[in-house]
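Just passing along the structure, written as structure tokens.
Removed from the display is one protein chain of the complex; every other protein chain stays in position.
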Amino acid sequence: MYTQGLDQSGKGDPGARGEETAAQLDVFQARIDAEEKIEAKDWMPEAYRRTLIRQISQHAHSEIIGMQPEGNWLTRAPTLKRKAILLAKVQDEAGHGLYLYSAAETLGVSRDEMVGDLLSGKAKYSSIFNYPTLTWADIGAIGWLVDGAAIMNQIPLCRCSYGPYSRAMVRVCKEESFHQRQGYELMLTLCRGTAEQKAMAQDALNRFWWPALMMFGPNDASSSHSAQSMAWKIKRFSNDELRQKFIDVTVPQAEFLGLTVPDDKLTFNKESGHYEHSDIDWQEFFDVIAGNGPCNKQRMAKRRKAQDDGAWVREAARAHAEKKAARSAAA
Amino acid sequence: MSKQEWPLYEVFIRSHSGLSHRHAGSVHAADDEMALSNARDTYTRRSEGVSIWVVRSDQIIASDPAETAAFFEPAEDKIYRHPTFYEIPDEVENL
Partner (left out) sequence: MSNRAIPATYATRLGDNALVLGQRMIELVAASPELEEELANANFSLDYIGQARMFYTYAAECEGGGRTEDDFAFLRPEHEYRNLLLVEQPNGHFGDSTVRALLFESWYVLLLESLTQCADEGIAAIAARAIKEVRYHLRHSSQWLVRLGDGTEESHARVQASLDKLWCFTGEMFVADELDDAMLNEFNGPDLAAIELQWQKNVAAFVAEAKLEQPDDQWMASGGKQGKHTEHFGFLLAEMQHLQRVYPGAEW
């Protein structure tokens, strides 16, 4: 998902605090098992804290980088209504990044540090945002598929054991409820439009289907952090469970649009009640996560440029605040 | 906090007049005025508020979780502070 990189990075992260006793860990696990929320200042295992920082910051980075592919069509949105909707959506992503950075900050890491890790390439973000938006239909496909996949993952996160993260996610989910619907409605308009528009919609589905399925992260068998995250109730469903759920709900939606899901082997298994699909090209996934996707460099360059271009502004605001404080102290 | 990073503020929003302010989240801002603006632009986009408080996060004095037992458990056995502690026959009304 937005935090799929978790499953690859930081393998075997050692708990740095040697003084964690079995008794402390037991008490902690008992609180988790009793569905108690953990709050910022509560005792927590160092590995729990680190996992959360990594997961929440990756989630935040994904929101922020995720503004770019959609932002690419803001200036070219075809109607004023669509322009306003898309801008409100991209703005929500900025807001969600902000809520999530704030949640991570409660764990004792600064936003500057997290942004530094993103810009240095140390921190990951969701692979999906490294694909280009080539036509207006891609805006619909992102809303429908990418936000649709995100919601599958984010709703369980509202019950995450860490209080600040779960509260941020409640807010995020509430605000995002329009995102997927506007995407699907956009696709519907295209599919009911001219032949060129419908072709545009099909092409968008062709390009975004597989990357959307990859958003759920590697197969359970090769996902190294899942078991511990499930025990800590940071994560509540496995990658494959969520991916299957997504496919099952999305395929009928594609059919309603009159679009073809780009998978020859896609069949509905009446016994299991689930769709069966072709294997995912995991090589592509690992390439994109490793930085070799179509837009990785472009996305990072744009983020870095914004950060660099803004340095004098952030500094000026601080300098002014200090001058003002000094003046009022002297008065 | 790095040299460049703006301080963190906690944001409290009153959603309707008559209700108390409630913690909404936090923002970074270089000064108090900016903190108010940033809180407005971040946390009231969907008409969530009619009044905003912001306070520097480092100015909040919080109880220590290690003292939770000493702080809060002594209140638990003072059940006589609650009206349900007192048994009054059903026939007596308006109590």
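Think of it as A and B in the order they're written, each chain with its own count starting at 1.
Just so it is clear, a residue touches a chain if its C-beta (ideal position, glycine included) is under 8 Å from a C-beta of that chain, and two chains touch if they have at least 3 such contacts.
As the structure is a computational prediction, the values presented were derived from the model and not from experiment.
For the chain left out of this panel, the touching residue among A:51, A:68 or A:126 is A:68. Residue in contact with the omitted chain (choice from A:87, A:173 or A:266): A:87. The hidden chain makes contact, of the residues A:2, A:48, A:101 or A:184, with A:101. Although one chain is not displayed, its contacts with chain A can still be listed: residues 64, 67-68, 71, 74-84, 87-88, 90-91, 94-95, 97-98, 101, 111, 136, 189-190, 193-194, 196-197, 302-303, 305-306, 309-317, 319-321, 323. On the side of chain B, the interface with the absent chain consists of residues 6, 27-31, 33-34, 37-38, 41-42, 45, using the contact rule stated above.
Following the convention adopted for this analysis, only the chains that are shown with their structure count from here on.
The mean-CA centres of chain A and chain B are about 29 angstrom from one another, to the nearest whole unit.
Contacts from chain A toward chain B in the complex involve residues 39, 41-43, 91, 95, 98-99, 102, 105, 110-113, 168, 171, 175, 311, 314-315, 317-318, 320-321, 324. Looking at the complex, you find that chain B touches chain A at residues 1-2, 4-6, 8, 25-28, 30-31, 34, 42, 45-46, 62, 64-66.
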